[in-house]
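The other protein chains are all here in position, but one chain of the complex has been omitted.
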Amino acid sequence: MLFRIIKNSFLKRPKAVLLVFLSIAMGAAVATAFLGIAGEISHKMALELRSYGANILLEPSAAQGGGFLREDDLPKIKTVFWKYNITGFTPYLFGVADISAGGKKERGVISGTWFAKQLEVPGEDSSVQGIKGIAPWWDVQGRWPEDADEAIVGATMAKRLGVVAGKELDATVGGRTRRFHVVGVVTTGGYEEEQLFAPLITVQSLLQRQGKVSRVLVSALTVPMDDFGKKDPASMTKEEYEKWYCTAYVTSVAKNVEEVMAGSRAKPIWQIASAEGSLLKKLNSVMLFLTVLALVSSATAVSTSLMASMSERSPEIALMKAVGADRLQISAIFVGETLIISIAGGVVGYLLGNQLAGIISRTVFNSTIASPLWLFPTAIISAFVVAIAGSVVPLRRALLIEPVRVLKG
Amino acid sequence: MVESIIETNGLTRSYGDICALKPLDLQVPEGEWLSVMGHSGSGKSTLMNLVGGLDRPTAGSLRVGGEDLLALSEDGLARFRREFVGIIFQQHHMVPYLTAVENVMLAQYFHSVPDEAEARSALERVGLGHRLKNRPGELSGGEQQRVCIARAIINSPKLLLGDEPTGNLDHKSTVMVMELLKELRAEERFTVIMVTHNQDVAAWGDRTIYLDDGVLVREERMKS
Partner (left out) sequence: MVAVKLIPHILSWAGIVLVLLRGFPGRRSVVTLTSISGFVIGVVGTFTLFRSFPGTVVFGIVTSALGVVFLLIWGISVASIYRSTGRGVTFLWVERLVNTSLCAGMVAAIAGVVAGAVGICRLPVTDKTVLGLSLLVPASGAVAYAVAYATLAIEKRLPKSFAVSPYGMPTAVAALLLFSSSSILRLDLFSPLSMKVMKFAHDFVHQFMESMLIPDHVFIQSYLWRYIGLLFGKEIGFWGGLFIWFTPALLVLLAGQFERLPPVAHIRQGAQRRKILAAAIRERRFRLVIPLISLLFFVAAAYQSRFPSVEYWDPKPIVVTATSSGEIIIPKKGEVDLEDGKLHKFLFNRGGKDARFFVLMGPAGQLTVDLDACAICKPDGYGQADGTVICYYCKTLIPLETVGKPGGCNPVPITFAEKDDGVHIDALTLINEWGNTVQSTSKIKEGGK
């Protein structure tokens, strides 16, 4: 019966229903769009931060005038104080090469690295180091290279060159050409998809940079930064410094590694991103604020239009009361109406908001977004919240209607 | 000795300074048809609203069907209205977007659970078997009032209240409605209180009381 009442009430007053529906749908759409964009940006940032991948970047220090790190220093990383907290590391050597395959040709980055190298360090257990260990999210179609002339290609580059696993390609640097056998295509979700990855030793000889490395990524088990960890070690007391040094903050591990790599500078990767991170935080709170604002205004719109229809419907409410409806029954009818509108409004708002988020991120942020799963419940819930917040005042008004006054004469 | 269904003692209702109903003592025995007459503003509608649990007195006591209406909460009054009273208004108050049968079912829904078959037969009983699916806009005044009667009696009330139920009807429809009420009362044996300013309508009752300025001025027993 409740549904019969609500259905007929909708059919009879399509305009009023449409108004409420639009207010709710708008609110839900704005909430979906803003939260979707905010969430997506945070997600992308989180990927950048690589929270569980490498968290320390070793580069040649600027003081040394650019240059390179020495490959010979690498095993020392396994001998530092925090050696047991370092779960893996990978050296990289970058160079620009003319890469050609199947008649297509382009300039691209060739990157020499370790994939899964057996590393023997005197006095320590042997271990396997390389990309495979520190970048477990790399998705290789095919297999990892094993021989010196095998390589894997980033997905974007592979698409442009039309290369798949099993093909061959040539890389030319300064007149020297080397032929690689492509054994896999790698998807990483990052800039790596633009590169060609080959064993370090091969790339070193191709670039004429024997024994040299341009950067090292280190992955370490660290303690989350707290206020103590952020203190400047230079200003600590001796006791504090001891505790800081013996706590596996990413900064102290980085400092530890830096000490053994000649001419290097270690940066915790979050440091690179922290400037962007605080900007992101601000952006997110602006987004959140705008979302709340949009929801409040759409709740106000809902409230206003319900108020208007309530005064139009007061004879009907008075009649229901006279026939014997108690407050719960009256509320059930009117809250039921708004909730049903809000479900429809939530679904439509979600669809609209998704499109809106797509358009905004294309035009403003110049990136596509994949809508996360949690957006749908968020849209529905925000529609509910808008509907309920908007119907509190009108419902109170309805419950206060006195049948005697309205039905008189 | 028939028991009184309504007992009032010094029943008073005032709106601010205006006293709509001066202290009134009234007994209505069960099964009686009582007509209440008076000019507009004489307090007759106020009396009916108080008895029907739509309004609360400012002083005095009011017992209807053994229930002390002053002691009931707002929801308690709602329960009293749906289980004990049927009300018919002067302006045929139906929910505009519901059909005739749905308007009757509405009363069933508030009372307990809707039962469409029963609602249909109630409408057939008031001679509207052919207009079940029509909305109020498509019904004449007399037809609407008959829907209201069907709705008022659907929950088998002990007390039927009419606030000038024929006030807006022509003579032919008035007679039809009154005949119907009489018939139904014979079957269901409910008590009727009917407010009217029409002498002919009042004459359908067993007893007529006259109110003037909130005071009971005269009482008349019909001889049928």
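Going by the order they are written in, the chains are A and B; count residues from 1 in each one.
Just so it is clear, contacts are C-beta pairs under 8 Å (C-beta built on N, C-alpha and C of every residue); 3 or more make two chains touch, one makes a residue touch a chain.
Remember, it's a predicted structure, so these values are computed and weren't measured experimentally.
A.B. asks: Just name the one of B:Glu7, B:Glu67 or B:Asp115 that touches the chain not displayed here.
C.D. replies: B:Asp115
A.B. asks: Return the single residue from A:Asn8, A:Ser61 or A:Thr87 that touches the missing chain.
C.D. replies: That would be A:Thr87, which touches the missing chain.
A.B. asks: Considering the whole complex, which of B:Ser45, B:Asn155, B:Thr174 or B:Thr208 touches the chain not shown?
C.D. replies: In the full complex, the listed residue that touches the missing chain is B:Asn155.
A.B. asks: Since one chain has been left out of the picture, which residues of chain A touch it in the full complex?
C.D. replies: 81-85, 87, 221, 223, 242-243, 245-248
A.B. asks: Name every residue on chain B in touch with the hidden partner chain.
C.D. replies: On the chain B side, contact with the omitted chain comes from 83, 108, 111-113, 115, 118, 154-156.
What we mean here is this: only the chains that are shown with their structure count from here on.
A.B. asks: Give, as an integer number of Å, the spacing between the C-alpha centres of chain B and chain A.
C.D. replies: So the centre of chain A lies 68 Å away from the centre of chain B.
A.B. asks: Contact residues on chain B for chain A in the complex?
C.D. replies: It is residues 45, 49, 52, 54-55, 74-75, 78-79, 81-83, 85, 87, 89-91, 93-99, 102, 105-111, 113-114, 151, 155 of chain B that touch chain A.
A.B. asks: Spell out the residues on chain A that touch chain B in their complex, using ranges where they run on.
C.D. replies: For chain A paired with chain B, touching residues are 1-2, 4-5, 8-9, 11-13, 315-316, 319-329, 403-404, 407-409.
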